[in-house]
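Sending over a structure as structure tokens; questions will come in a sec.
Only one protein chain is missing from this complex, and each of the others stays in its spot.
We just call them A, B and C in the order they show up, numbering each chain from 1.
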Amino acid sequence: MHGYADSKESHIKRMRRIEGQVRGITKMIESDKYCIDILTQVSAVNKALEAVALGLLDEHLKHCVTDAVTEGGQIADQKIEEASAAIARLVRS
Amino acid sequence: MHGYADSKESHIKRMRRIEGQVRGITKMIESDKYCIDILTQVSAVNKALEAVALGLLDEHLKHCVTDAVTEGGQIADQKIEEASAAIARLVRS
Amino acid sequence: MHGYADSKESHIKRMRRIEGQVRGITKMIESDKYCIDILTQVSAVNKALEAVALGLLDEHLKHCVTDAVTEGGQIADQKIEEASAAIARLVRS
Partner (left out) sequence: MHGYADSKESHIKRMRRIEGQVRGITKMIESDKYCIDILTQVSAVNKALEAVALGLLDEHLKHCVTDAVTEGGQIADQKIEEASAAIARLVRS
């Protein structure tokens, strides 16, 4: 079981909404909508994805990283390395 | 016709791929995949969306903004205000 | 004369303030301040820099790019390529 188990349904709901937003952008392009309006939707999807990512990361720290640190040893170091690399990818994306 | 008309099909293709990636993330959550692997996919979708947005923006500057500036007057000022606001939303998302 | 000529003094004032913030972060590290408090200041400097960059970009579009487009020809294409590349760097930084 992973850190996000308790909020799994809310993450799935958010992702389904994001799926709908992304499909909406595809339709805007297909029906030649104005560039600026499409860009506004892209920024909105970016923000929604960021919120999902930050939620997953918080839960990962609270559960997976915390359990590993409590266990101690190499598994703890590895989990923190992984979390730091994921944070860097998020900050840079 | 908007600035992206010439590359409409390639934008649609990219957005379809992004749709698939987003659906893939939803499935990863549904099947309890590891948080870090999900976060890696979210960063990848963010990057893919950024590339679509930057392409649309470039074409908007080359066509819509250029035509408005050539026409001159208030329409030119308005198009540039719009473009700057879209750029700010992208930089801050 | 460049696009930011009219707001040159306000850009300089903002950059001086950012210089002070950056020096403040250096001092926080020198005097062993708490990591989270330092990170809060780094995020504040990032936001302040973003505001300066978006201001410069807006003025560049309004003056340098507009003048080049009015002139037309290769200089216009080159200015827009340059602006798009600068926007991409900002979005990705």
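Going forward, a residue touches a chain if its C-beta (ideal position, glycine included) is under 8 Å from a C-beta of that chain, and two chains touch if they have at least 3 such contacts.
Values in this document were obtained by computation on a predicted structure and should not be read as measured data.
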Inset, instruction - Just list which of the chains on display the missing one touches. - result: A, C
Legend entry - Residues of chain C in contact with the chain not shown: 1-5, 8, 11-12, 15-16, 18-19, 22-23, 25-26, 29-30, 32-36, 38-40, 42-47, 49-50, 52-53, 56-57, 59-60, 64, 82-83, 86, 89-90, 92-93
Inset, instruction - Extract the touching residues of chain A with respect to the undisplayed chain. - result: 50, 53-54, 57-58, 61-62, 65-66, 69-70, 72, 76-77, 80, 83-84, 87-88, 90-92
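What we mean here is this: only the chains that are shown with their structure count from here on.
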Legend entry - Centre distance in Å when chain A and chain B are each reduced to the mean of their C-alpha atoms: 18
Legend entry - Centroid spacing, where centroids are CA-atom means, of chain A and chain C in whole angstrom: 28
Legend entry - Centre-of-Cα separation between chain C and chain B, whole angstrom: 22
Legend entry - Per-residue multi-chain contacts in chain B, two or more chains: 50, 53, 57, 83, 90, 92
